[in-house]
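With one protein chain removed, the remaining protein chains of the complex are shown where they sit.
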Amino acid sequence: MTITHDHIELDAPETSVRTLSMAAALNLTLADAIAEDPAVVVFGEDVGALGGVFRITDGLTARFGEDRCFDTPLAESGIVGTAVGMAMNGLRPVVELQFDAFALPAFEQIVSHVAKLPNRTRGGVRMPMVIRIPFGGGIGGVEHHCDSSEAYYAHTPGLTIVSPSTPQDAYSLLRAAITSPDPVVFLEPKKLYWTKGEVDTSATVDIGSARIARDGTDVTLIAYGASVALALEAADASAAEGRSVQVVDVRSLTPFDDETVTNAVRSTGRAVVIAEAPGFASVASEIQARVFERCFEYLEAPVRRVTGFDTPYAPPKLEHWYLPDVDRILDAVDSLHWEDRP
Amino acid sequence: MTITHDHIELDAPETSVRTLSMAAALNLTLADAIAEDPAVVVFGEDVGALGGVFRITDGLTARFGEDRCFDTPLAESGIVGTAVGMAMNGLRPVVELQFDAFALPAFEQIVSHVAKLPNRTRGGVRMPMVIRIPFGGGIGGVEHHCDSSEAYYAHTPGLTIVSPSTPQDAYSLLRAAITSPDPVVFLEPKKLYWTKGEVDTSATVDIGSARIARDGTDVTLIAYGASVALALEAADASAAEGRSVQVVDVRSLTPFDDETVTNAVRSTGRAVVIAEAPGFASVASEIQARVFERCFEYLEAPVRRVTGFDTPYAPPKLEHWYLPDVDRILDAVDSLHWEDRP
Amino acid sequence: MILAMHPVLIGFGKEGERMTHAELLPRDEAVQLIDATGTAVADDDYRLPDSTALLTAYRGLVEGRRINDQASALVRQGRLAVYPSSHGQEACQIGAALALRDSDWLFPTYRDSVAVIARGVAPADAMVLLKGDWHSGYDVREHRVAPQATPLATQLLHAVGFAYAAKQRGEDTVVLALCGDGATSEGDFHEAMNFAAVFHVPVVFFVQNNEFAISVPLSRQTAAPSLAHKAIGYGMPGQRVDGNDVAAVLAVLGEAVERARSGGGPTLVEAHTYRMQAHTNADDDTRYREREEVQAWVARDPLTRLHAHLTTSGALTDELEKEITAGAEEIAAAMRAALNTDADLDPEDLFRFVTTERSPQLQEQWHQLRDEIERDREAQRSGGMR
Partner (left out) sequence: MILAMHPVLIGFGKEGERMTHAELLPRDEAVQLIDATGTAVADDDYRLPDSTALLTAYRGLVEGRRINDQASALVRQGRLAVYPSSHGQEACQIGAALALRDSDWLFPTYRDSVAVIARGVAPADAMVLLKGDWHSGYDVREHRVAPQATPLATQLLHAVGFAYAAKQRGEDTVVLALCGDGATSEGDFHEAMNFAAVFHVPVVFFVQNNEFAISVPLSRQTAAPSLAHKAIGYGMPGQRVDGNDVAAVLAVLGEAVERARSGGGPTLVEAHTYRMQAHTNADDDTRYREREEVQAWVARDPLTRLHAHLTTSGALTDELEKEITAGAEEIAAAMRAALNTDADLDPEDLFRFVTTERSPQLQEQWHQLRDEIERDREAQRSGGMR
């Protein structure tokens, strides 16, 4: 169990741009990070031989050995709590928690330590750690497998929360998260795991920066994770109806890119926030409130949100009713006082 | 450990109105509930002989016996998890978790079971359970003793969240919480434990109803828990400056009384939301967003919020900088576009 | 369903009494009453259940196996979303169900559908979760079976609280709580064991150690001599049993259940068994275990050994065997029929059970959804788009 500091035989240098699924991009990031930094260790439940239930850690143990990617006993507080100790002692743990609901046993460690140790010690102890959680629904998963719990983390000072919506951002954001000296909760939209896109491994992205995913002049849709794909679909559908719809991919929930979001909404005067999680006291309500405050004079209509209902996540056969969809977004857009328009 | 169904010797009938501290009112509620309903059991850490670290359960074990109020092993998930089983089997557990941060080990049980079991079983299993948590700061407590974690619970569908700001509401809301067939998270503002007020034990309050704590015509302050006292102070100070300030005590975070809050803000056209918790993705941002959406046409100015910073709670010697105070509220009120006023 | 059993009760475990190490520690070897060839093994402490009991158990095993295999087939046919099979673990499943009285309670996991059905739940109701219609599909009070738990080890605490309430009311209910080897690593396992022992409640914790937690082998879960060795750390007796020997499971659980019923407090029982199939259909177990390892367990199959034992003893006739097989086929056919029908699901159900009274917020959200649905219908009727 000693780190081999010898050079690891990497595959022949590959071109830096290729087409990958988000899952493959994440796998590549982990491999690249392990290869580059001997402090990086990947662990969790079933991440070793199995390669993770979503195969994001596929092949890592075989390629880099048990010291770099390994299975733990089945205990999430144990996973995060030991990661805290490792981070105190020179490692960069990247842990996987299998589903949102199964991250909950680790909640005390995350809130009381991961988020607070650097502050507690006046920066004496940093927490360079990534907590990866496959999040969100839309994959027909049974109860406890489709939740969106970003609000719990986003409300907790000291944590950085990011979520990619493209394979490129999956790669670049995860690289940035692993390099960050601060603890990052990395939310992987399960529904997008198998969507493909170009990935330039040399491209970087700053944590804390939102992305204009689509230009538009009439209304701004603000989303993150799997909802970005939905927002883009809605924008297409809206275009067919003659509306020019802008889409902002928030990407970094905390820190939040007020500048990009505020400028976007000020330019259109109308906004809809989209997220899968229940709406009450959520990241969506936060974004809605921020936009209202910062764009008050610019707004033609109240900012709307389209979120999951304030109910437990639906069973597979009912989830299509639960989840935000294109129609619901278009309805929200329709409600934005268009009749008042000059 | 068998419930004695015999008549319990109560103290001589007392007048129904008396002056009590909030702590005493809560103690009285628990005693009355235990005396009235043999299904009520109170348990947690140090609630027995000691009477709780805040003495809210003082004397209950002595008066009603170990079967009705008892200490558990030191394990919060254990406390809430066994309460779930008891609630499934005819008891009405009222559990105490010692401080907000020490409720976190129970988070999985609360989110995955307490909140969801009734829904999971199509109402076949109800969760008549109260989780009492002394919450908030302002008492000079060291780290982990002053957090406000209502957002975690309020974001979780299936939970009812209430917090009193007066001894009367402490009594009436806790009675309502214990009687409720649904699980209630009962947040007790530590800072107000020793404030006194009249308590009419025959007065009832509906969960889900806000309270106009003070009438006013110029601006509406919306608060809950310890922040209500602060809002009232700010209203007094503002009155001295010639402004008529209305104060709404939210009281029930979920369900939320949109009607009362919306009507209040529509009547003044200006609003400030006040809460101690960090503001990001919080109950305060939810209220702000709701008010914005529902009162858009009535607002003279953007709704503001005065909350804790998005930092870990401050150490005792710095908490006066951290916590919302009267000046900060008055500043927010001052910022509400008064110059535009007709 | 109740077996006439004569568990060997040892006179310890009364509240407040301290047990000796020997009483708290499990045996070095798991209790076995019928070996893999079907031969009875003499035991000083545990008696072989009589042949009526063993025949009842045999019927259960055959039905259980059939249910497992039928459910797996229904997954392949797309009628179930997912199925965590207990193929190979049927002796534990049936032993658990038969060790209890009707009035007792079972707290099962996602893997324990066979035990749930053996308690009387209709197979189709037990499959509602796995079909995706709702999160749980049976009346927990009718069958005294808690909803199958997904978050690992959490149900053990519910079992303890449930037993606490029963004890407080002076009822003689026993609660049997199931979990896997992996789940013993969770904090909730620890807290449940400890609460049970401190409050001396009538719970039996039954760990089906099937050697794997998805892909993670037992050696990565624990370094202990056995999982049953955890019991002494809580002051409750621990025992190990051959989990593929339903006779031994019945005897050991039977003893633990009777001890619990008579005020002797909780017991931890670890069954040594093996998960013969992948974790669920979504899993690929070739990634983490050798086929030879799996094959080696075929010889220890719980059905074959009981079949051999009962045939040798003459208790199981060809005729009876046929009748049992036919009964199992009937159950499978009913399952197929039930699961091949699509349930008529009501979207309003999403809002119906969240709280007893629907909040104004939820009502508003339901009205929004209802309007959407109506507009959809309208649009479909008029052939329009949205």
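Here the chain labels run A, B and C in written order, and each chain numbers its own residues starting at 1.
Everything below uses one rule, namely that a residue touches a chain if its C-beta (ideal position, glycine included) is under 8 Å from a C-beta of that chain, and two chains touch if they have at least 3 such contacts.
As the structure is a prediction and not an experimental result, all values here were calculated from the model.
Chemist: Which displayed chains make contact with the chain that has been left out?
Modeler: For the complete complex, the undisplayed chain touches A, B, C.
Chemist: In the full complex, which of A:47, A:91 or A:336 touches the chain missing from this view?
Modeler: A:91
Chemist: Out of C:32, C:56, C:136 or C:185, which is the one that touches the chain we can't see?
Modeler: Of the listed residues, the one touching the omitted chain is C:185.
Chemist: If the hidden chain were put back, which of C:36, C:73, C:122 or C:232 would touch it?
Modeler: From the options C:36, C:73, C:122 or C:232, the contact with the absent chain belongs to C:232.
Chemist: Of A:52, A:136 or A:158, which sits in contact with the chain we cannot see?
Modeler: Considering all chains, including the one not shown, the answer is A:158.
Chemist: Please output the residues of chain A touching the missing chain, sorted low to high.
Modeler: On the side of chain A, residues 1-3, 41, 67, 72-73, 75, 77-78, 80-91, 93, 105, 108-109, 112-113, 116-126, 157-158, 160, 180-182, 208, 254-256, 258-259 touch the unshown chain.
Chemist: So which bits of chain C touch the chain we can't see?
Modeler: That gives, for chain C, the contact residues 18, 21, 24-25, 185-191, 194, 197-198, 200, 220-225, 229-236.
Chemist: With the missing chain put back, which residues of chain B would touch it? List them for me.
Modeler: 45-46, 48-51, 53, 71-78, 101-102, 104-105, 140, 142-145, 280, 309-312, 314-318, 321-322, 327-328, 330-331
Basically, only the chains that are shown with their structure count from here on.
Chemist: Quick check: how many Å separate the C-alpha centres of chain A and chain C?
Modeler: 36
Chemist: Could you state the distance in Å from the CA-based centre of chain A to that of chain B?
Modeler: Result: the chain centres lie 32 Å from each other.
Chemist: Listing for chain C: what residues touch at least two other chains?
Modeler: 134-135, 151, 187-188, 349, 354, 359, 361
Chemist: Which chain B residues touch at least two other chains?
Modeler: Counting only residues that touch two or more other chains, chain B contributes 77, 105, 108, 112, 116, 119-120, 157-158, 254, 256.
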